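Incomplete set of chains, arranged as in the complex.
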């Protein structure tokens, strides 16, 4: 019996969408107001879902306290109250679009989840815009 | 790396559930209070999700501004503050159940999304009732 367990979390961060190898004008044409050189920011909401068999001993797929701790250590401690472009090494040369952020988050959490389980991450950039990555 | 990008939107509309080729009594038996000949209405909430590869140039699967514009042009401008039965040609002879509405919306948006991408539409008729269509 495969069940999916999901945990919500959140972090608040600044970012700017742009490529260092493009001119300001080209960045402006593609990324518009998201290219503000002084940055803007979001309350990012995260839903991390792990799918696996129920352990008949505990009735858990995975202790959600353990999952919450992984999210806190891997994501919240590194992303919360940060400037994604300047403070988070993964985005030193990677444009922090929601799509790129969700893949980075998925990879960081995937490394901490046992391989018999599947992982999906949903990232809300605003209440109306969100992205989903399942690893393929 | 396939990522899904999602955008929420909404429109407010009146509708009546009934078939013109049934008697009032049969419509009442099947559709109950939704068959009110004077119509009732809803704040419809929409989640449009597009799945595709991340463009390595931009870091986008698709510019969410472009997706918002498609939803505005194809759906909001045609459905918002309308009577679905009377003002929207697709429902002239099609009962505007949530299921039929979501298929109509999917078809209208599908025509504007490039064929290498997958599309899913979720339509909330009320906060407690919603439907989902993926195109098959």
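Which chain is which? They are A and B, in the order written, and residues in each are numbered from 1.
FYI, a contact is a pair of C-beta atoms (placed from the backbone, for glycine too) under 8 Å apart; a residue touches a chain by one contact, two chains touch by 3 or more.
Note that the coordinates shown come from a computational prediction; the quantities given were computed from them, not determined experimentally.
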Total identical subunits in the assembly as filed, 2 in place: 6
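Methods note: only the chains that are shown with their structure count from here on.
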Intercentroid distance (Cα basis), subunit B paired with subunit A, Å: 29
Subunit B-facing residues of subunit A, complex: 17, 19, 30-32, 94-100, 102-103, 127-134, 136
Subunit A contact footprint on subunit B (complex, rising order): 1-9, 49, 54, 57-61, 64-65
